[in-house]
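Take a look at the following structure, please.
Here the complex is missing a single protein chain, while all its other protein chains stay put.
As written, the chains take the letters A and B, and residue 1 is the first residue of each chain.
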Amino acid sequence: MDTNRRGFLGAIGRVTIGAAASIAGTAEAAEAAAPGIATGGPRSAVKTKDGHTVHWGMVVDLRKCIGCQACTVACIMENDVPEDAFRTHVSVYEVLKDRRDPAMVMLPRLCNHCDNPPCVPVCPVEATFKAENGEVLVDASRCVGCAYCVQACPYDARFINHETQTADKCTFCYHRTQEGLLPACVETCVGGARNFGDLNDPQSEVARLLRENEVSVLRPEMHTNPNVYYIGLDEALSGRVAGEAAYHPPLTTETHHEEGL
Amino acid sequence: MQIHELVGAVHEAAWLPWAVQYFFLIAISTTALLMSLPAFLLGHEGGLPRARLALMVAVTTGITAPIALLADLHQPFRFWEFYAYTHHTSWMAWGAWIVPLYVGATIAFAWALHRPALHAMGQENWRFAWLFRWLSLGGGANGFARPLGLIAGLAALGILTYTGMEVMIVRARPLWNTPLLPLQFAATGFVGALGVMLVLERVLARQEKLELRLNLELAAALGVVGLLGIVWFGLALSGLSPVHARALASVAGFPVWHHIAIWGGLAIAIPFLLALLVPVGTGWLTGLIAIHAAWMFRWTVFMGGQAVPKIGSGLYDALVPTGIAGLMGVIGTFGLWLFLIIAYTTFMPWSEAGPPGGPRRAAPTTPPATPPATPSRAI
């Protein structure tokens, strides 16, 4: 299993220097966007007892994922994700190495909240930006819905929300972390695969996991510097996956008849 | 290693057929405009019939394109934000400035070229003379057309650059992320523009000489497109250029893409041979195939590109997406363009456009396809 430990160390090094100084355009974007998002926008950066600014990150331990999709559904319920999209979901693969011993791999996917997010610089109106705690967010009241960011994200993590007609994506449950809560998908992770916390805090569980395990990120070749790390990720699944796709039935027309019996 | 995805998500295309229409029309517009410039700016009398067609194409597609673009925004009302919050790192943001500049300059340029004729029509004694007096803004001088043409030309280059770059820089889509893409967009733009001009030539002018010339130019443009295609494949297959190799790899395994490749090859080769070997009397055919080739190139790049998952296996269903609504978008933009063409050829003395500052016209040399008197009856 080829993990890019070096890349990850690099990322941590940079992350530790601080989110504020991460990438030029991004910090600027956050600032530029801040006045426009006075209500419900970043109230304040989450800080800790020692006063440092939190930098959220997730470590997904693939050895623990049971593919139960609790995360997927919790995210849908918590964030009212519309019918034809996911902010997160878990791909399930049957993998056959050396023509023997087929094995299952459950791979949770979500926005990586990249420190070098290709989705941000392309936004023509600075509606998407990197917030102080590292989240990559979209100000829906500014978004023109051009979907350029959707194209630019190398992880298919963004989509146009057909209800609001704006770009949508995982927020790292910004509305929950602001209240001291865990993201919905993490809180309900049955296998304990999803771990979330402050990458800047060496005491945190995520920092410990990064220290003690070989980790990798999805599509390292894109140099996006993700804040979502994986334990046990096989390189073959890191990006586009060469193989049979899941069977999806042809769409049937849905019946709408929503009053109660 | 063999991998079989058992559960996977499907991602919808986020750029809709509107985007295809925009990129198609704007490429035709800008390349047509560029083709119109030599005759008008340098005053080659012999080039005028071709230039007039080109100008008409540039103006009509140039107006239609941004209207299609607006529809591709999911929040069209917010288009003003492009100007309020221009994000300089975004090619699209730059595009938002270039598009109106280009369309404005092109319309102004066309107007300037038509101004003498408009003015003349305003002087004649007929029911709608007042309209033409108003359209000519009370004069016939058009010496300023040349700088306008230059501006429009530069803006056209700007458009070709930004549209190409906007798509090309998307690293997440290997099919888009090749340095050849802007050139391919431009070259296929010429193909499309020449195709439209050929068809219009058949409808409006019917000059064998013009048809011949346009067909030969089309062959040249197709040649360039083919060459670019060969270079693209060469770079991809040889592995000399990793981005091209990646682009090819992203679609290579899928039968639908084999069909697309064959289709694309034929869409170039057939009109190329026809235009080269039978350059007269084939304008309809070569023109239509050329239009189709230019359109299909974009459809394939945009919809096909979006059908390639960035993560996960297989292909999304995006290659033929969006049902009736998407289709109506495509047909609707063509409808608008057709309307503009009819309006243009009906109301504009398009056939009288000449180099700016030329000798003032006494009487029409060639009658407009529809005599000025017609509008009086039509209106």
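By our rule, a residue touches a chain if its C-beta (ideal position, glycine included) is under 8 Å from a C-beta of that chain, and two chains touch if they have at least 3 such contacts.
One rule holds in what follows: contacts and distances are computed from a predicted model.
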{"item": "Name per UniProt, for the chain absent here [options: \"PqqA peptide cyclase\", \"Branched-chain amino acid ABC transporter permease\", \"3-oxoacyl-[acyl-carrier-protein] reductase\" or \"Molybdopterin dinucleotide binding domain-containing protein\"]", "value": "\"Molybdopterin dinucleotide binding domain-containing protein\""}
{"item": "Visible contact partners (per top-of-document touch definition) of the missing chain", "value": "A, B"}
{"item": "Candidates B:L42, B:L70 or B:L273 - the one touching the absent chain", "value": "B:L70"}
{"item": "Omitted-chain contact residue, chosen from B:T89, B:Q207 or B:T346", "value": "B:T346"}
{"item": "Interface residues of chain B (partner: the chain not displayed)", "value": "2, 4, 6-7, 67, 70-71, 74-78, 325, 328-339, 342-343, 346, 370, 374, 377-378"}
{"item": "Chain not shown, touching residues in chain A", "value": "36-37, 39-42, 46-49, 61-70, 72-74, 76-80, 83, 86, 89, 92, 94-96, 101-106, 131, 137-141, 145, 161-166, 168, 171, 173-182, 184, 186-193, 195-197, 204-205, 231-234, 244, 247-249, 252-255, 257-261"}
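Here is the rule we go by: only the chains that are shown with their structure count from here on.
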{"item": "Centre-to-centre distance between chain B and chain A (centres being mean Cα positions), rounded to whole Å", "value": "39"}
{"item": "Chain B partner contacts - residues on chain A that touch it in the complex", "value": "25, 29, 32, 67, 84-86, 89-99, 109, 118, 121-127, 142-148, 150-156, 158-160, 165-166, 218-219, 222, 234, 236-237, 239-246, 248"}
{"item": "Chain B to chain A touching residues, read off their complex", "value": "1-12, 14-15, 72-75, 78-79, 81-82, 84-87, 89-93, 95-96, 166, 169-173, 176, 250, 253, 306, 308-315, 317"}
